[in-house]
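Excluded from the complex is one protein chain; the other protein chains are retained at their positions.
What follows is chain A.
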Amino acid sequence: MSNTNIPDLRTLLASRRGGSTRRGARGPPGPPGSSQSGRGAAADDAVRNTDQDAAGSRVSCVELGYLNDPYAKLFATQPSTRRLPLLNRGSYVRTSAIDLLIDRFMSTAPGEPKQIVSLGAGTDTRFFRLQDKYPPAELVYHEIDFPLNTAAKLAAIQRHPQLFTKLPDKAASLTTGATSYSSSSYNVHALDLRSMADSTVEAAPPLPNLNPAIPTLILSEMCLIYLQASTVSSILSKFLTTYIPAPTPVSLILYEPILPNDAFGKVMTSNLASRNIQLPTLSVYPELGDQRARLKQYGFVDGARAADTEWLWRKWVSEEEKERVAGLEMLDELEELELLLRHYCIAWGWRDGGQGVFSKAWGELHDSAEQS
């Protein structure tokens, strides 16, 4: 986000900061727009800004032909910089593996309504891409992020007809500087996820339009990794018991780093720390086995799978597609690529009584433990 944007956004937010943001914030209220002071606020800013990194990586992939995403550029605030081939390859695997899981979900039991909740959605374009692919009536989409990020996202939607025409009311209800938006298909919630974990608050923060009765896929693409493990447990428990109580089918997809304890992992942890980015759950769930176990612990008892992105590239990407992608750029750094890809994973788990939509969609899709 460019510096010139920040001040006026904050001013706008100051008047708007309502009950839904920063509930149960730690410490005394800070200056307008940042309810926390000192190190915490700086760390939050660093985490919020990771989103523009993700956006830039997406744009680089799109421009080079790795990904087909006409919306990525519309959300990026920084001029696009070409990423190194190995980073493009990694972003490609990340996006296409998650897309594959979501596509299987969407195309199982067609015609039945479905719901997706994207935690720390940032500038993710998935809602808009899904609108182009599936009949709009079938999907209710929710995004949660910090107000500064949701405001920037909604502002971008308002600016671009390609985006606002995808909304049921063509964004008519969107006001300048809005941090939240709701409609029958697309919902943006300005919220610190940590407020959901606050046990002193009786009721969970409201998520307007969240339907407790339709199959729901929760997505954390590089989001929950920035929170404490206990906070993550509480958030997911809120979802599995309060927001989407049983027996509604519910699932979780995680994309995040693993293997913090080898040489590469140690350098990763310290490099990110020097950018004020902490990854608290990384050391708690260091390996794929830990990822599967945590999914079960959260309550995703009918399936709990995980694979690193190196494996996913080899097993989930068709030979034809591999050839196409390999032809996009000369990729010299093969050993490094393998190292990098082995340090990120996708984990997916579900609760649907063993016969619901997720079992049908994903039951046959094996992970690296079942099939190597």
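General remarks:
Just so it is clear, a residue touches a chain if its C-beta (ideal position, glycine included) is under 8 Å from a C-beta of that chain, and two chains touch if they have at least 3 such contacts; residues count from 1.
We adopt the following convention: contacts and distances are computed from a predicted model.
Think of the chain that is not pictured: of "Intraflagellar transport protein 27 homolog", "Serine/threonine-protein phosphatase", "Trm112p-domain-containing protein" or "Putative methylase", UniProt labels it "Serine/threonine-protein phosphatase".
For the options A:109, A:272 or A:365, the residue in contact with the chain missing from this view is A:272.
Interface note: of A:85, A:147, A:249 or A:349, the residue touching the hidden chain in the full complex is A:85. The chain that is not drawn here is touched, among residues A:57, A:216, A:231 or A:281, by A:57. Set against the missing chain, the residues A:112, A:321 or A:336 yield one that touches it, A:336. Within the set A:147, A:205 or A:257, the residue that contacts the chain not displayed is A:257.
Considering the full assembly, A:222 is the residue among A:98, A:117 or A:222 that touches the omitted chain.
By the touch definition given at the top, chain A reaches the unshown chain through residues 50-51, 53-54, 56-57, 81, 83-85, 87, 90-91, 94, 222, 257, 262-268, 271-272, 275, 277, 326-327, 329-336, 339, 344.
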